[in-house]
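Next up is a structure, given as structure tokens.
Of the protein chains in this complex, all but one are displayed in their positions.
And then chain A:
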């Protein structure tokens, strides 16, 4: 051990080794293309994910056109419809939401919010993005191969995913599986970075229980993803073997169109277990970062500390842990041992408790606040409404016997779009309106933002709320047309047409957003360093946008939690995390 000289911070070693070489990029290519700066990687991730999101949006339009006005659009036949369904689902869940929350927000916010100069493994971080891009390119390539992309549904259930009755059986399914495998390898590099950075690279004074909830959310989600994605990885590898090498991991003896196939002895349900062992934590991998972000947006814009911070942290961890023991609630009617139903229904409903606590604490943060109805706040409020709605319908589907009539119907489609489609997207929009000024130094346009907000919030609600009732009637999901169903009244088609029109309107409103993002980059109002008067560390950077290395000559030192808003006796209504506590040494007692 080296003797460390006592310094002004009460006996702690100096914040960093002097003359640290940050390996600043030396050319345009290493600065903007093969960049190792987490912030550039974040923007690369976000831009790629949002482009895929735009494509997924167009696919959803095509599906809705077919459902709303069946047999008018002759090019959308059953084959095309199933390909759109599959690609829309997989793109949104994995390539958009996971990539955007963890690769985008994780990369940008973790180092800034914990007071680090960068991710701890910048090179692996760069590789993570390029593997992600490769996975995206392979996924998109499946649109151009013979037979087109797979139409197996995003759940890719075998045997149908690799049999000839399903579109894209020749090339599409293989490209999908290979793309997923590469995505997971790439994500693992990023995910390890996020976790280790949070654990190892926090600024001095940034104890775990002083971290903003955004970091807690992304950190926990990354940790979960590292545990959950391997299940999908092995599932994908085994299915690829079944398809290419004729193994029978998931394939029992079967007869296809009168012909005996050479498979035998495998279990289709095994794949479902593997898929949902990944698939359910995946829901929370998307939800927890949204939880964290919304907590911070509400706190900053209500000028009030997040209510029950410690409870919020424990709720995040509890949800993260519990989400690994609820997966088979996707499989109540799968033919698995029915006694599983008791366990999985119980664990599923238990998870409602920490989730409800989070909702209460958001709402109680508003109570006696000083609420600024900024765009991030509006989106955060919309998130809460949408998330409550989707969460409550989860109590229907989680409660085993109630799931029986509703499973595989449009009720499920409505539920998961509310809870892990619309709600996280609203959180993403709120986050972009909130952090765009830090990223670019300019504000997003307020008027365009409000147009975008109102159409998106109310429009999405009008799309998905009525959809539950189609499912309650018994309309199954994944039907390219309802056709004649004796139990469905004619008026249901009117409802379908209405939903389609709303989907077109809401989708179009997103163009306003994309225009705003581009336009404001050049013409937006200059933002300054801290336009929202926020206390957390990322707003205290010496430069905006922060350059490589984030903090200039000296790393910040943290003296308090991220939520010192409206502290009695303080001069202003927020106290930055790095503002020393007057006349007292820093200790854990000060929050």
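Simple rule for what comes next: contacts are C-beta pairs under 8 Å (C-beta built on N, C-alpha and C of every residue); 3 or more make two chains touch, one makes a residue touch a chain; residues count from 1.
Throughout what follows, contacts and distances are computed from a predicted model.
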{"item": "Among \"ATP-binding cassette domain-containing protein\", \"ABC transporter permease\", \"cytochrome-c oxidase\" or \"TonB-dependent receptor\", the UniProt name of the subunit that does not appear here", "value": "\"cytochrome-c oxidase\""}
{"item": "Residue touching the undisplayed chain, where the options are A:65, A:234 or A:333", "value": "A:333"}
{"item": "Option touching the unshown chain, where A:287, A:381 or A:413 are the choices", "value": "A:381"}
{"item": "Residue, one of A:228, A:345 or A:463, that touches the chain absent here", "value": "A:345"}
{"item": "Touch list for chain A against the chain that is not drawn", "value": "78-79, 82, 151-153, 155, 157, 159-160, 163, 165-167, 252-258, 260, 266-269, 302-305, 307-311, 333-335, 338-339, 341-342, 345-346, 349-350, 352-353, 356-357, 359-361, 363-364, 366-373, 378, 381, 384-385, 388-389, 392-393, 395-396, 399-402, 404-409, 454, 457-458, 461, 465-466, 469-470, 472-474, 476, 478-483, 485-489, 491-492, 495, 563, 565-568, 573, 591"}
